[in-house]
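Quick one: the structure is below, questions incoming.
What follows is chain A.
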Amino acid sequence: MKFIPFMFLLIHLFSHGEWIQPPLRTSTGFRVPSPDHYPNFPRDHGAHREYALEWWYWIGHLRSVEDKREFGFQATVFRVAGDPTDANKLETSLFGSRQLHLAHSALSDLNSGEYIHCERILREGWQAKVSTKTLSMKVGGIEAGLLTKKEGHKISVRYPNGAVLRLALIPSKPLVRFGDRGLSRKGSEPASVSWYWTYTRLEAKGTLFYRGVERKVEGLAWMDHEISSSQLGKGLVGWDWTCMHLNDGTELKAYRLRTEEGSCDPWSAVYWINSDGSTTSVKSENFNWLTEKFWKSPKTKLEYPTSVKIIVRHPTRGVCTYRIRPLIENQEFHGNRADNAYWEGACEVLDSTNKRIGKAYLELAGYGGGLGARLN
Partner candidate 1 sequence: MFDKTVTDNYHDKIALQVREARKDFGKVPVLKGINLEIQVGERVALMGPSGSGKSTLLNCICGIEPLDSGEISLGGNSLSNLSNHELDKLRREKIGYVFQSFHLLPTLSAFENIEFSAQLVGIKKNQRLELVSHLLERVGLSNRASHFPDALSGGERQRVALARALIHKPRLILADEPTGSLDTANGNQVLELLKSLSEEHGVSLLLVTHDHTSTQICDRVITMKDGNLEIF
Partner candidate 2 sequence: MKRLPTVFKLLWLLFSITTFRHFRAKVGHYFLLVAIVAVGVGAFNGIRQASRAASANFGLFNQAVSGRSDFLIESPSQRILESSLLDLQILNEDPDWHLVPVIEGSITTLGEDKNPEKQIRLIGLDLLALGNLPNVLEQNLEFAEKDDKWHEWLGSERDVWIGRKGAEALGAQVGDEIPILASGRRMKMKIRMILDDPDGNLPEDLALGDIPTIQNLLSRKGEINRVEVILDQIEKREDLEYLKKIENRLAAVLPKELILGPTENRAAERAAMTAAFRLNLSILSLIAILVGAYLILQALDAAVVRRRVEIATLRSLGIDRSILFLAYLLEALLLGLLGSIAGIGVGYLLAFASVGMLADTVNALYFSTSIEALTITSLDLGIGIGLGLVFSFLAGWLPARDATQTPPAQILARGDWSPGFSLLKNPKIGLSLIAVGILSLLLPPFVMEGGSNMPLGGFIAAGCWILGLAFLSGHFLVLIAGWMRPLCITPSSRLACSRLQDGSSRHRLAVAGLVVAVGMVTGMFQMIDSFRGTIQEWFEVRFQADLYVSERGVTGAGNLNGIDPELMDELLSDSTIRFADVMHLCYAKPKTGITILAGVDLDAWNDRVQQIWLKPPGSLKSREGVEPALISEAFARRFDLLEGGVMELDLPSGRKSISPYGIFSDYGNEFGTAAIDSETWKSWTGSRRPVNASLYLKDEFEVNAARDRLRVAFPGLDVRNGKELREVALGIFEQTFKATDALSLIGLAVAFAGLLLGLLSIFDESNRTWQTLRHLGFSTRQFLWSASFEGAGIGLTAWVSGSIAGLAMGWLLVHVINVQSFGWTLIWNIPIGEFLLFGILLIGVGFFSGFISANYWNFRRK
């Protein structure tokens, strides 16, 4: 769930052709991501405190080695900066006053249909620590860091009732840097840009302690890290976002931004990540996002279009059809606040002949549960 508190973070993943030079700083004093920046790891895995907003996002499909049970997981850490010009703050190393963090974690037990999740909003300090030097963070129940040989990273996620997921994630494809000159543009405002880096295919291995049993698990995961300082454009009510691991070794990322009028915003897009890590993209006029079935939440009574069909024209392969089916229906995340619900869950991907061609994670926000825009 990376969009929820950050609607302003919407990423426009393809260039509109003409280059708009971003300013050095926003009007509020935050730095603006600069073009042609190649991430310098491990430093750029860490937090970028001078920038207003940042998130780290992991999802994946797992299967237990022994009893072949299937699980989906989500873990997201957000960082929001306070006023960069305010010098008169009292803060201690344990109770920081300049940055706050959110941690969202969810686990879908695809065999039993159980879905557990949890949200924490924390200030930086003793309950939320994110290094600025490398991937090293501990925010609420989510902890992440580099593997000892730096061949990948590890995360551990704690869930309610004592459940813990510990994974080592090793990329099998190079990092994808979305956008023109390394800047993902999300609006025509000069400052509406972000650095958007993704490991689209990570080999996941680890353990899951769940319902009193520890299982070895393995599977495929996806990780996003985005840094920006800009706000979201007006007139949007929500978005649908998905990322797919297709069986052919490619990945697909697609999203549509829904406007108040019910139409699809021009910044919406579909991306293919090819086997070699290169990307191909089309913009909104080249795809259709169709709802096939709604699911109504018994808890919030909200309706989510959980079964969708994406029909998209690939620049070279022609029209492709991707049907997304939730592996379990109830994957609704309700945060601390009742008005902050969204749906994000493990799905399968079918082609036009209903053959399974991969697995996906689907995120549906702004269906009456608000956008969690309290913090933006």
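Candidate entries met the following condition: all candidates are chains of the complex that A comes from, given by their letters.
For the reader, a short list of remarks on this structure follows.
Everything below uses one rule, namely that a residue touches a chain if its C-beta (ideal position, glycine included) is under 8 Å from a C-beta of that chain, and two chains touch if they have at least 3 such contacts; residues count from 1.
As the structure is a computational prediction, the values presented were derived from the model and not from experiment.
When you check 1 or 2 against chain A in this complex, the one that touches it is 2.
Only residues 81-83, 86, 88-98, 100, 105, 118-123, 126-127, 138, 140-141, 143, 158-162, 336-337, 374-376 of chain A touch candidate 2 when the two sit together in their complex.
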